[in-house]
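Left out: one protein chain. Kept in place: all the others.
A and B are the chain letters, set down in written order, and residue numbers restart from 1 in every chain.
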Amino acid sequence: MNVRLYLWQRLTAAVMVPMIMLHLALIFYATRQGLTAADILSRTRGSVAWALFYGTFVLAASSHASIGIRNILTEWSPLKDRAAGVSAMGFALLLGALGLGAVAAVVSP
Amino acid sequence: MIARTARTLDHRRNLLWLAALVHRLSGLGLAVFLPVHFLALGLAINGEAQLEGFLRWTDRPVVKLAESGLVFLLAVHLLGGLRLLLIENLPWPGWQKQLATLAIGISVIVTSIFLVRVF
Partner (left out) sequence: MSNTESELTVSLWRGAQSGSYETYKVPMHANQTVLDVVTWVQRNVDPTLSYRFACRVGMCGSCAMTVNGGPRWTCRTIVAKVVKGGRLEIGPLENLPVIKDLAADMRVFFEKWQQAKGVFAPSKTRHDAIERIKSDSEARIAADLAIECINCAICYAACDSVRWNPDYLGPAQLNRAWTLVNDVRDGKNPERLQAVAVKGGCHSCHSLQSCQEYCPMSLNPTAAIAGLKRRTMRAFIKGEIKA
């Protein structure tokens, strides 16, 4: 890992700290009487605030996770540095696309 | 490099080493789970009914148990990450092991509360 990847990973980590706390609180709140689609979607549909919150969350998580995956691949798999970098980038794009798709699905009215 | 000793390397029997391992494995677990999580929520694009159908499938106990596992991974990765940010960016705290124990302890408590609530 070099200083740029390090900075990105720690920065996204710091951004996600309050987000994860809120997300955990929400998980507890949403499961208070069992999880239902109506309950979730009534909160998220048409909400710009939730779209922004989870949109940011998805982007931060995608970069953070893929840098971690890159470290694990270089240290624990036979992949060389370049191959690990490319795989991690692919994973970041996949997560980002799926994540933003999910956010769009739950916030679009 | 392969260890020359048949023994468990001594330095791996250390709480702080284990805490780092837990951090890496929990991160890996979350990374593997995220695509599934996103795909499931993406079902809502086809309307409430599809998402509801999926959520009812998750009512089975084994899935709830797995969800509790995910709550643990998220909590322990969050607190373990906070510990890392702390030791990398603030004056060195002398109570490293207590910090690591606290991170794992709180995660276990949070997960237990979740378990009690969903069952």
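A few remarks follow.
Heads up, the rule we're going with is that a contact is a pair of C-beta atoms (placed from the backbone, for glycine too) under 8 Å apart; a residue touches a chain by one contact, two chains touch by 3 or more.
Being a predicted model, the structure only gives us computed values, none of them experimental.
Screening A:5, A:79 or A:94 against the full complex identifies A:5 as the residue touching the chain left out. Across the interface with the omitted chain, chain B contributes residues 1, 3-5, 7-12, 14, 16-17, 20, 24, 84, 87-89, 92, 96.
Although one chain is hidden here, its contacts on chain A can still be listed: residues 1-7, 71, 74-76, 81.
Keep this in mind: only the chains that are shown with their structure count from here on.
Chain contact summary for the complex, chain B toward chain A: residues 24, 27-28, 30-31, 34-35, 37-45, 48-49, 51-52, 55, 58-59, 71, 74-75, 78, 81-82, 84-85, 88, 110, 113-114, 117-118.
In the complex of the two chains, the chain A residues touching chain B come out as 10, 13-14, 17, 20-21, 23-24, 27-28, 31-32, 34-38, 40-41, 58, 61, 65-66, 68-69, 72, 91, 94-95, 98-99, 101-106, 108.
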